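One protein chain is absent from this view; the other protein chains keep their places.
Here is chain A:
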Amino acid sequence: MDEMDFQSSPRMSMGVELELQVLNTRDYNLTRGAPDLLRLLSKTPYKDLIKPEIAQSMIELNSSIHHRYDELLLELRALRDEVTRQCGKLNLAVAGGGTHAFHQWSEQRIFDMPRFHQLSELYGYLAKQFVVFGQHVHLGCPSGDDAVYLVHMLSRHIPHFIVLSGSSPFSQGEDTAFHTARLNAINAFPLSGHMPFVQSWDEFRAFFERMKNMGVVGSMKDFYWDIRPKPGYGTVELRVCDTPLTVEKAAALAAYAQALGQYYLTERPYQPSSDVYELYTYNRFQACRFGAQGNLIDPYTGRHTDIGSDILATLQRVMPYAEQLQGQAGLKVLQREIEENGSDTRWLRHTLEKEQSINDVVRLQAGRWMTPASPPGSAR
């Protein structure tokens, strides 16, 4: 079997991957706790859902495949509770958030696995600066052609996901003035960006073969695109999100992606257009830098709006599809947040203003992730 054979999966089944920060509980810096934490977690029923990542101060939670938002949320909460319980035994904490607020990248250590060492060898300090924390959302597609179409359609909405998930205003102890600084670490990689403007799975496959024959890539894993097809899973993988500060938000983002996907694959309202990619980096930068207040140029109409309003309008449009998939509660979480002008990034900045100490920001950020009672959508 070829790795580029697209494995068909049920339409709009979904799965979530969350990269988490592993922290000590003294000054809340990143700590090399992942190996010990993973050892304890390997004795729990969730062992297959929790994995090592590139750095020893990072773990990844993977959900199972779900069709409904509430089931996904239930599982993510159970996972969070288990991780929190095991952290207690080790005097560790975990937190969401796209970057660690004050960690110095030079202190980072790479996880002891061959692939991670290769990355470190190839990318030098970029591999260590790549210690940022993202959420990936997988959306099931029946065919490769559907996946290619969906990638092009969702590319228009990349700024939405940046704004909604943004949780990384700080880097190396400084306020970056960005809504999300995490993506700046990813932009440096030669194979970041977006998928080329191909029209079908066959075309995409031919592109991949060319790249592979020229030695540019070895596998699909080497493309660090914001959104890419994942033939092995039969999904489209949205990779642009910061890990939010709560699992509730993470589930809501997945519900939004699911409703969007359902809308596009059902209505097919647009022909794919390369115009999306002409404006892609402009819109993306606006979202990264200014959040909901950023400017967005609609590639299909040329109209300017602020990203917040565009999100609200889109939520409105796809709400019937969310209802059909029983994910409307998730979309409401996001809607309320935009209406109230809240976001994880704002919460982090506000916390720093209040506490005056960046260590305390990370401490409270960890508390927010680990506390089961955190009500959904309360990010202000």
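Everything that follows uses one rule, which is that a contact is a pair of C-beta atoms (placed from the backbone, for glycine too) under 8 Å apart; a residue touches a chain by one contact, two chains touch by 3 or more; residues count from 1.
Throughout what follows, contacts and distances are computed from a predicted model.
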Match the chain absent from this complex view to the correct UniProt protein name in "Cd(2+)-exporting ATPase", "Tricarballylate utilization 4Fe-4S protein TcuB", "Ubiquinone biosynthesis protein UbiV" or "Cation/H+ exchanger transmembrane domain-containing protein".
"Cation/H+ exchanger transmembrane domain-containing protein"
If the hidden chain were put back, which of A:Arg32, A:Lys51 or A:His67 would touch it?
A:Arg32
Touch criterion as defined above, residue of A:His160, A:Arg205, A:Lys249 or A:Arg363 at the omitted chain:
A:Arg363
For the chain not shown, which residue from A:Ser64, A:Asn91 or A:Ser309 touches it across the whole complex?
A:Asn91
Just the residue numbers, please: which parts of chain A touch the chain that's not shown?
24-28, 31-33, 35-36, 39-40, 86, 88-91, 107, 109, 112, 355-357, 359-360, 363
